[in-house]
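Dropping a structure here in structure tokens format, bear with me for questions.
Missing here is one protein chain; the remaining ones are kept as they sit in the complex.
In this document, chain identifiers A, B and C correspond to the written order of the chains, with residue numbering beginning at 1 in each.
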Amino acid sequence: MIPRSVNAAPEFEVAAWLNAHGPVSLAALRGKVVAVYAFQMLCPACVSHGIPQAKKVRETFARDDVEVLGLHTVFEHHAVMTPAALEVFIHEYRIDFPIGIDRPSDKGPVPQTMDRYQLRGTPTLLLFDRSGVLRQKIFGIADDMRVGALIAQLVAETADGSHCDDGACRL
Amino acid sequence: MIPRSVNAAPEFEVAAWLNAHGPVSLAALRGKVVAVYAFQMLCPACVSHGIPQAKKVRETFARDDVEVLGLHTVFEHHAVMTPAALEVFIHEYRIDFPIGIDRPSDKGPVPQTMDRYQLRGTPTLLLFDRSGVLRQKIFGIADDMRVGALIAQLVAETADGSHCDDGACRL
Amino acid sequence: MIPRSVNAAPEFEVAAWLNAHGPVSLAALRGKVVAVYAFQMLCPACVSHGIPQAKKVRETFARDDVEVLGLHTVFEHHAVMTPAALEVFIHEYRIDFPIGIDRPSDKGPVPQTMDRYQLRGTPTLLLFDRSGVLRQKIFGIADDMRVGALIAQLVAETADGSHCDDGACRL
Partner (left out) sequence: MIPRSVNAAPEFEVAAWLNAHGPVSLAALRGKVVAVYAFQMLCPACVSHGIPQAKKVRETFARDDVEVLGLHTVFEHHAVMTPAALEVFIHEYRIDFPIGIDRPSDKGPVPQTMDRYQLRGTPTLLLFDRSGVLRQKIFGIADDMRVGALIAQLVAETADGSHCDDGACRL
């Protein structure tokens, strides 16, 4: 796990949020663990593993503890993975958690949040703790049990940065 | 989750331990979370789900935090699910965690630990916290992500009974 | 199985063929069994079952005996399931058999071949015998073993319409 730090992660640069009542921000989710699935709608492993796992996280954990978000980080085939196509994808795959559209960059094909977070590709799972600090960045297919354990570990931490485990509580 | 209590769970009544250097006791494992898979070697769901999940728990969590045990709770077909047959099963299925043989009862077909813990059948997953208190009893097929989360939640608790979550630490 | 008839099935009305050297016609494939997977690129069961099964048919049977085709029968969300989007889908999912784009109709959302063949939706598997007669139309998820058996049964038939089985050869 990425060591804890005092620094909350940067906000997402998102052109629009789907399945959401207004913009979503990490700041507004402070206090909850946030699981973010970066994906592309035509990326096979995202469709077969990432999105189903995101749904399972949504079913497994309480909404008071864990927020699940998708982030559509299109870095190739921009002409067809459009917002309109994404809306159809969300409808057909019955996704009900908020999906942000990573804001395109005028410097190249990689969108702004993907660049800011230095993602290597899709799918990538980002886990933020209750203080908004990025604690996990998993590229590729992640095992369900491991993801369940990582999220539960973050859920068990306190929001102010202290952390109790195995006989000790640290700052 | 079963509420915490001050009472550690009763010890297992085991006729013999396989894959172990001498007897295993819950008391000696105090300080660790213990995941116990009660199974029968000829129970289909135990073979297809319980045992593979037990192996995955063993791979996912550190040995310092989590102990994985099997408990062969034979309550039917005693004549063929013998200790000798179990040894072959363990060998063929490449199980490397300790397996206890639940001690037969002279009162009926249900063995002693199974009776003491009031198990409804196999497979059953028992989760004990670091203080030796039984916290989960799941009969049937359990989802990998949920099991990962439940174990991690117990791992995050302290051994002395205090428990920190979501902004507070309780006794 | 649909009874044999003397009538070959009607040709596909296709706007364009991808992964092909020029147009594909059922007439030109006479002599081979033809397995056609009607799909939409944003239909979940097509992506999780239909396309992988089509690939497996391609691997299991010899090209001399069996041709595998895809047919993109877009009957909803036409604005995003465009030919350009389909090309990306084919690339990302590494599909190497020919894919026809069912020709849109000016009478409604259902494309022309889908209408002509009275398909109920996607995925649908169409099996044509060596004489070009439609023999199976399976809507929804089809079992691999059953599909393997149905295709092999057609492969074993002769092209001229006679058919030997179980002790007899019929016209």
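FYI, contacts are C-beta pairs under 8 Å (C-beta built on N, C-alpha and C of every residue); 3 or more make two chains touch, one makes a residue touch a chain.
Everything quoted here is computed from the prediction, not taken from an experiment.
**Student:** Quick check: which displayed chains does the absent chain contact?
**Tutor:** B, C
**Student:** Tell me which of B:Met1, B:Val88 or B:Ile141 is the one touching the absent chain.
**Tutor:** B:Val88
**Student:** Would you mind spotting which of C:Glu11, C:Asp65, C:Glu92 or C:Asp115 touches the chain that isn't drawn?
**Tutor:** Of the candidates C:Glu11, C:Asp65, C:Glu92 or C:Asp115, C:Asp65 is in touch with the missing chain.
**Student:** Which residue numbers on chain C touch the omitted chain?
**Tutor:** On the chain C side, contact with the omitted chain comes from 31, 53, 56-57, 60-61, 65, 130, 143-153, 155-160, 162, 164-169.
**Student:** Could I get the residues of chain B that touch the absent chain, sorted low to high?
**Tutor:** So the residues of chain B touching the unseen chain are 42-44, 47-48, 77, 79-82, 84-85, 88-89, 92-93.
Simple rule for what comes next: only the chains that are shown with their structure count from here on.
**Student:** Starting at chain B, figure out the least number of steps needed to reach chain C through touching chains.
**Tutor:** Minimal hop count between chain B and chain C: 2.
**Student:** What angle of turn lays chain A on top of chain C when you fit their CA atoms, given in steps of 5 degrees?
**Tutor:** An angle of 180 degrees brings one copy onto the other.
**Student:** Over half of interface residue numbers shared between chain A and chain B means same, under half means different, so which is it?
**Tutor:** Same-residue interface.
**Student:** So what's the Cα centroid distance for chain B and chain C, whole Å?
**Tutor:** Roughly 51 Å separates the two chain centres.
**Student:** I'd like to verify one number: the distance from the centre of chain A to the centre of chain C, where each centre is the average of its C-alpha atoms, in whole angstrom.
**Tutor:** 39
**Student:** Name the residues of chain B that each touch 2 or more other chains.
**Tutor:** None at all.
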